[in-house]
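Here it is, the structure in full.
Only one protein chain is missing from this complex, and each of the others stays in its spot.
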Amino acid sequence: MIIVMKQNAKKEQLDEVIGRIRDLGYEPHVIEGESRNVIGAVGDERGKSVLQSLESMAGVEDVVPILKPYKLASREVCPESSLVEIAPGVVIGGDELIVMAGPCSVESEEQIVFTAKAVKRAGAKVLRGGAFKPRTSPYSFQGMEEDGLKLLDLARQETGLPIVTEVVNPRDVELVARYSDVMQVGARNVQNFALLKMLGQLDKPILLKRGMATTIQEYLMSAEYILAEGNRRVILCERGIRTFETATRNTLDISAVPVLKEQTHLPVVIDPSHATGHAHLVPSMSYAAVAAGCDGLIIEVHPSPETAASDGPQSLRPAEFADMMMKLKQFAEVAGRSLPAVGGE
Amino acid sequence: MIIVMKQNAKKEQLDEVIGRIRDLGYEPHVIEGESRNVIGAVGDERGKSVLQSLESMAGVEDVVPILKPYKLASREVCPESSLVEIAPGVVIGGDELIVMAGPCSVESEEQIVFTAKAVKRAGAKVLRGGAFKPRTSPYSFQGMEEDGLKLLDLARQETGLPIVTEVVNPRDVELVARYSDVMQVGARNVQNFALLKMLGQLDKPILLKRGMATTIQEYLMSAEYILAEGNRRVILCERGIRTFETATRNTLDISAVPVLKEQTHLPVVIDPSHATGHAHLVPSMSYAAVAAGCDGLIIEVHPSPETAASDGPQSLRPAEFADMMMKLKQFAEVAGRSLPAVGGE
Amino acid sequence: MIIVMKQNAKKEQLDEVIGRIRDLGYEPHVIEGESRNVIGAVGDERGKSVLQSLESMAGVEDVVPILKPYKLASREVCPESSLVEIAPGVVIGGDELIVMAGPCSVESEEQIVFTAKAVKRAGAKVLRGGAFKPRTSPYSFQGMEEDGLKLLDLARQETGLPIVTEVVNPRDVELVARYSDVMQVGARNVQNFALLKMLGQLDKPILLKRGMATTIQEYLMSAEYILAEGNRRVILCERGIRTFETATRNTLDISAVPVLKEQTHLPVVIDPSHATGHAHLVPSMSYAAVAAGCDGLIIEVHPSPETAASDGPQSLRPAEFADMMMKLKQFAEVAGRSLPAVGGE
Partner (left out) sequence: MIIVMKQNAKKEQLDEVIGRIRDLGYEPHVIEGESRNVIGAVGDERGKSVLQSLESMAGVEDVVPILKPYKLASREVCPESSLVEIAPGVVIGGDELIVMAGPCSVESEEQIVFTAKAVKRAGAKVLRGGAFKPRTSPYSFQGMEEDGLKLLDLARQETGLPIVTEVVNPRDVELVARYSDVMQVGARNVQNFALLKMLGQLDKPILLKRGMATTIQEYLMSAEYILAEGNRRVILCERGIRTFETATRNTLDISAVPVLKEQTHLPVVIDPSHATGHAHLVPSMSYAAVAAGCDGLIIEVHPSPETAASDGPQSLRPAEFADMMMKLKQFAEVAGRSLPAVGGE
């Protein structure tokens, strides 16, 4: 932490700040500048909110954090990339590119089983589908809840695909955990710390989506909440951030892939469906994500997007998804990733 | 809802879209343009997510919503401004400007009781204080939890001030409701719909903060969640949105005051402390908020900001708060609001 | 400037960075941290782009600037608030609140003279009106150019009001300077450095608008371009920044007022018309701006907004403007500002 003193700060003010830094257990180092003094406070910055309050002291102009506030999520602490096992033989973070696919919402047995078979045939390794849906409007379809979870279970039995599905309420953690292989935390819940803490106590992988206005640093702090409780199987997922641009639903921050791969050992997935909001943009953004070095993709596929209960405009039809997977396989190979069983049966 | 067809859309595609609009229970009106056709779908748009899926049909270029998706929150439906009673004699939304003040976190009996007395003396009508703290870092102080609620209760007994405090977990709703007069939903939980639904079933006012990346329309949809469950006592609170500017912690969107006052009947409060992140900016932003027509303010006050467990840099000292209230009273009067008992005892 | 070394940086890498800092004429101070070293580079940071390139050296993790890069615009260098004389007796930055008003575009003699008289009667001290219009579309009205300047001159003769008008092309600086009392730089030209340098050589006040995506710091650097050429009469103007919110045309950053007043000695004006884009939001945002401490306002007024060649939706009618000025006077007085001659004749 760097404490910048005001140009006209008095000697006593400097001394008081130095004293306070020592009281808080940090070691002060004063750099006398031409126009003002700057103090480096050496020590573990993870309790930094207290240091930040030094800004209220007389003579202090600014308090500038220098070190990253996360630890367990950091690649410095854990240089090896983490491999997260989703199901036997389905591991994310390694050589294989993992594609998760399925409808936004589970709507019926026919819909989910049909889609599961189709995406499996095309090369997906995980089935996605929402049973609890966080919707902007209270008048929109809110998901089939436990009935939806049961249909996901059925689709898993039919196809062998593990399941990723969202949990939105700490109350439902146990229920959703019973049915799912990966628990998803949606963008709106990225700082729902009560939920994160509960998920940190599970023995199950967590797919943690970045929020629409979450910085990379805040995002890794949310991951840290889960890690700090003991669950080390966190998968990150960039799904578009909110900007001024309206041509797309959100702006997919693909540069988050190399930034995250540098700062953390956790696997990184891209969700081009929510990011763009338009199905015809999904294939090119999927190719871009893989070329940028992501470990996986999560993609919305629906047998009949024009009748979907939610997110129709951004859902690929099964045939479109299969076409995309053929091309994706080629990009994956250049990127040094395998994508086995694509297009096979 | 307006459905814009592509320039080269075929007659059959148009007919299919028209048929689908009818199937969904809306009345289609085609406007033949010079270069393309546009269809108006007349009917209640609140189920619009289904209409939105028309975008996936062949020949459709765009689907543009026209009407506001909220109803109970809308001033069209309820033209009279809502008065929300917080405690006997403390009503927000009317002539009196309601100032809520207190520390970010409850830290000790001495701290909260001292602050409560000070802010009451200066004219505050509600005491704020956090017992459950949603913190970006798992290593930061997370609040005193139930012990903090008990201290708030004590401060209420000592001063008679009603209490507003945050709830972050649906599990704690009952507990927090037992101690508080107003339940606060923080910015990070503005789309925690599980929490909103539970609060909608309470008989207690809810202070609903706008999220950092929540549009006005999404914000009113979150209010609608509470209203739709039956609780009509919702107080809105703008607390800064996330932008590219870093000179302030967030960017206070003061224009949200007149925009909200036009679109909804609910009272609107401004939180200049979280918006700016710096105590010395709080007075001028408070004056601006009152001049813009807000119904109240919520302000962080701490007896010793430089030692605060959280948010020290943005907390006013009691004397600074009292000075501000004297000036605020004058602005309030020009704005047609009263601010009784300021500076008195 | 603070240079943060990587955790695993080698001794030789540190030495090379230290040597390079010395070569560039700065004094290095090493702080040995627990996990990494940090170097303070002491010296004038205004040539900092060279220091920034240290980031490319082996072992360097980050280069963090500490000091503000502007000098002439800074209140540290010039603690006294600058008074800018616009015309004899019209001074901005002092006790009097200066209101500039008039149409977006000059459209005809009748329009501009009628509006000039109306805004003068209501208390405006400066007439605004565009002759060169930067329009997003090449098919939109581009302004009356020199004919518009002549009409502004006529309106000045009829009313005695000094004129502020925009210049968009360095080629036109001389022409516009001949007719205007204040030269306006629009938001789109805030970093048109060729234009800024030319304006820096004039003996005429410059109204420099903040860009839609310009940080406070970048904005003051743009002012510094004018100041560094010798023209010290710069007036700043916040006119809304671009955010995700679409309920208003832009988001008016009112907190920029106290931030700017703290960091610079230059006067600060608010443009609520362009910020909000809707006439009915202009009065409340004007009141808020004055309460926040601005030195002046610039407001669009048109005799017939529904037929305006540009920006009709955000233009007040003369009667609405006059009403607003009556109320504004009261807010100004509380803010310690005078607004003489309002509503009189």
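By letter and in written order, the chains are A, B and C; residue numbering begins at 1 in each of them.
The definition used in the following text is that a residue touches a chain if its C-beta (ideal position, glycine included) is under 8 Å from a C-beta of that chain, and two chains touch if they have at least 3 such contacts.
Only a predicted model underlies this, so the values are computations on that prediction, with no experimental measurement involved.
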{"item": "Hidden-chain contact residue, picked from the options C:189, C:255 or C:330", "value": "C:189"}
{"item": "Residue of C:5, C:38, C:54 or C:342 touching the missing chain in the full complex", "value": "C:54"}
{"item": "Residue among C:115, C:184 or C:310 touching the omitted chain", "value": "C:310"}
{"item": "Footprint left on subunit B by the chain that the document does not show", "value": "2, 4, 7, 29, 31-36, 38, 40, 42-44, 62, 64, 66-67, 76, 242-244, 246"}
{"item": "Positions on subunit A contacted by the hidden chain, ascending", "value": "213, 215-217, 241, 243-248, 251-259, 262, 275-276, 280-281, 284-285, 287-293, 327, 330-331, 334-335"}
{"item": "Missing-partner contacts on subunit C, residue numbers", "value": "20, 46-50, 52-57, 63, 69-70, 134-141, 168-171, 188-189, 191-194, 197, 211-213, 218, 221, 224-225, 228, 242, 278-279, 305-310, 312-313, 315"}
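The working rule: only the chains that are shown with their structure count from here on.
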{"item": "Whole-Å gap between the CA centroids of subunit A and subunit C", "value": "39"}
{"item": "Subunit B and subunit C: spacing of chain centres that average the CA atoms, whole Å", "value": "31"}
{"item": "Subunit B: positions in contact with at least two other chains", "value": "213"}
